[in-house]
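The structure's right below; bear with me while I get my questions together.
One chain of protein is taken out of this complex; the other chains stay put.
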Amino acid sequence: MSRVPTHPPARTRRALPPAAIAAALVAALAACSAPASGDPAASATPSDGFPLTVDSCGFETTVDGPPERVVTIKSSTTEMLLALGLGDRIVGSAFLDGPVPEDLPTVPAVEEPFADEAPGSEATLALEPDLVYAGWESNLTAETAGDRATLASLGVATYVSPAACKAEGYMPDPLTFDTVFDEITEVGSLFGAQDAAAALVEEQQAALDAVEPDDRGLTALWWSSGNDTPYVGAGIGAPQMIMEAAGLTNVAADVHDTWTSLGWESVVEADPDVLVLVDAAWNSADAKIETLESTPATREMSAVRHGRYVVVPFPATEAGVRNVDAVASVVDQLAGLDL
Amino acid sequence: MSAGPTTATAVTTGHDAGPVTTPGLAATGVSWGIDGRVVLDGVGLLAPAGGVTGLLGPNGSGKSTLLRVLAGVQQAGGATGDGARTTFGGTDLAGLPRRQRARVLALVEQDATTDLPLTVLDAVLLGRIPHRALLAGDSDADRAVARTALRTAGAGGLADREVGTLSGGERQRVHLARALAQEPRLLLLDEPTNHLDIAAQLGAMRVLRDLAADGVTVVTALHDLNLAAATCDHVVLLADGRVVAAGPVAEVLVPEVLEPVYGVRVDVLTHPRTGRPVLSFDLTDPRS
Partner (left out) sequence: MSARTEAVAVRARDRATARPAVRRGARPWLALPVAAAVLVLSVGVAVTIGPADLALTEVARSVTTHLGLGGLVGAEPLSALRDGMVWQLRMPRILTAAAVGAGLALCGAVMQSLTRNPLADPYLLGLSSGASLGAVLVLLAGVPLLLPVAAFAGAVGALALALTLAGALGVVTPTRTVLAGLAISQLCAAAVSFVIFWSATGDAFREVLSWLMGSVASATWTSVAVTAGAALLLGVPLALSGSVLDAFTFGDTAAGALGMPVNRTRWVLLVGVALLTGALVSQSGSIGFVGLVLPHAVRLVTGARHRLLLPLSALTGASFLVWADTLARTVFEPRELPVGIVTAAIGAPVFAFLLWKGNR
């Protein structure tokens, strides 16, 4: 099986114009007809982009070939692989945040996750993975799936979703759709599935471009979790990215963080036009609505009085392949609200 | 006590009974201050060997502190002045290394308690610590000495009881046994009869007299003047950290000496059988 010569993963890729795609296809055909190397399977010579070293949240990860046995932790990473058509590589999924959307082809390892919460080190290694693809940095500690250095010494590569990096210089500031698409591309080159990645990026970019953001200049608060002190989307994370693309102004945008804790007082004072509620299994949108309507302080907010709620499922709120859908959904729901 | 006094105490003191002529405890110029307060002021004490010396005085006169200073275990405060000199049997007590001193001198405190679950025998075996190597355990010989000490102190049947279950009087006896297990030549006691009923009080003093007869120098603080009169040979009277009087019982326990110190009216009678002074008190205000 020959490979398409890879382009170096660029940080700012725009959708490829059709002509460039045609040119790439021609080049691919030309490469296919060139004499292939003696052994088609494992390539001992560095070629075709492998071995590949990526800087994942400050940790250098090297893969010698496209990973064949992947453990995914959290929905964002699982759905990423499913969307790239790489579901057959998944040997175990864990800590999923909700059901996989219908339009993604699922696999048994995803339908039956091997852990409902962050798995332990031994349980992860028992699946004999060659890559652990984690949605949060904290999924890769000694208390959870394993310390990255230890895993590397055992021959297990680790990769953290770049949007989830917390270290200075690695945390996206702010998170943009370009960052999300760059992750898709990087994952594509990790797995030698650059074509699928490019196609997915193009598809998502087109869908994003097709969305018409709401133009009524509405303010909104993104409430993720927490009752006594709401945990809300702040200025530089996924909530901000989604709200901005949908045409909403985040009342917590001036807090320089991905998410933050706000007091109810600040929320009531800001009195946003719309409340975006995250629907999670452990904290449903309905429960949030009930809290808002029963607490004396919050029931007087204009959004609560008029029932101006927009609901977003939790997995769509982490940087990944569902963010564009989330934007579209938000815009649709906003259109349905009367203001 | 089952055996005759001489046999029991002979084993306890580790050598044959008999008249001994070792001089006893001689302390001069002992001064001690705590937090700037003078507790002992130039105290001198002479306790002859082979006798029971009572240390008397009102509360706060410094008896407990004096005993602890003599034993070298007083923690709070420090000596004021360099004039203190304490010898026992001619050797300088303060200059002895601690462990050696613990083989010569034993102190029985007023209230020593513990929350730990400890058997009486184990508590008494602690007295053998000065006699063994630092990290060593109890030998059979140690256990024999401990059991004898218990018998001597009148607590022979308590060996397997837990210290926490004892009454106050029983505990006092166990502490005495612990001190006896140290096989001391000098025994200092701080009010050993506090929690005892009259029979036990006399029993304890009888033990002390037997030890003294064996040559042990016994110095005991007592608050009961009559008990001192009935059982001590010599008496030292402290008041406000100073020695007011010292000497044989008959000379010190007289109204002229006692009334200024205790502030009560004292009459001294004579015991019909023993000839010892018996003190009697009444409500009369001595100043009237």
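Residue numbering begins at 1 within each chain, and the chains themselves are lettered A and B in the order written.
One rule holds in what follows: a residue touches a chain if its C-beta (ideal position, glycine included) is under 8 Å from a C-beta of that chain, and two chains touch if they have at least 3 such contacts.
Only a predicted model underlies this, so the values are computations on that prediction, with no experimental measurement involved.
Trainee: Have a look at A:F50, A:W136 or A:F314 and name the one touching the chain we're not showing.
Mentor: Among A:F50, A:W136 or A:F314, only A:W136 touches the chain that is not shown.
Trainee: Can you list where chain A touches the absent chain?
Mentor: Residues 94, 114-126, 128, 136-138, 141-144, 147, 150, 153-156, 166-167, 257-259 of chain A touch the chain that is not shown.
Trainee: Can you list, in ascending order, the chain B residues touching the missing chain?
Mentor: 1-2, 35, 68, 71-76, 98-103, 105-107, 109, 112-119, 122-123, 126-127, 129-130, 132, 134-137, 154, 156-158, 160-162, 165, 167, 170, 175, 182, 199-200, 203
Operating definition for what follows: only the chains that are shown with their structure count from here on.
Trainee: Using mean CA coordinates as chain centres, what's the chain A-chain B distance in Å?
Mentor: 83
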